[in-house]
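Below you will find the structure I want to go over with you.
Removed: one protein chain of the complex. Kept in place: all other protein chains.
Showing chain A:
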């Protein structure tokens, strides 16, 4: 269970991790500047297990994998958004950062609400309001990828069995 941090539509990768910090790629460095230009208090106050809530087209812009890496390293348990930009979605899956697509949940969660997610069943519970939501399930191939723990373990496994 964690606290919801709510952001708007079109949260871009420059806001998630500004390019001025991309001269390094250590996860803790990225986490320290995560969301800095949208909410300067985020990095200092986010707690392990907290959830990030976004509107439509979350993660638009750059291909920088540093964006989901920064969110993951900041301790965020899952991202819940109305929709995702393509490269961000793929990057998050590839590095094992849980992301859920559920417009109803986004509308039904306010900043600061206590939220729990079950990644197996893609269900989201708003503990503060006593409501629950079902996110869009991942297509079978992506479930396989998630089950393997991301693309690198998936490719490793496939090569071992080849």
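Here, a residue touches a chain if its C-beta (ideal position, glycine included) is under 8 Å from a C-beta of that chain, and two chains touch if they have at least 3 such contacts; residues count from 1.
Simple rule for what comes next: contacts and distances are computed from a predicted model.
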Which of "Formylglycine-generating enzyme family protein", "CRISPR-associated Cas5t family protein", "3-isopropylmalate dehydratase large subunit" or "Quinol oxidase subunit 1" is the UniProt protein name of the chain not shown? "3-isopropylmalate dehydratase large subunit"
Which of A:107, A:129 or A:156 sits in contact with the chain that's absent? A:156
Tell me which of A:95, A:119 or A:146 is the one touching the absent chain. A:95
Full-complex contact with the absent chain, from A:52, A:85, A:109 or A:135: A:85
Would you write out the residues of chain A that touch the absent chain, in ascending order? 10, 12, 14-15, 18-20, 22-25, 36-38, 56-57, 60-66, 68-69, 83, 85-87, 90-91, 94-95, 139, 141, 150-152, 155-156, 159
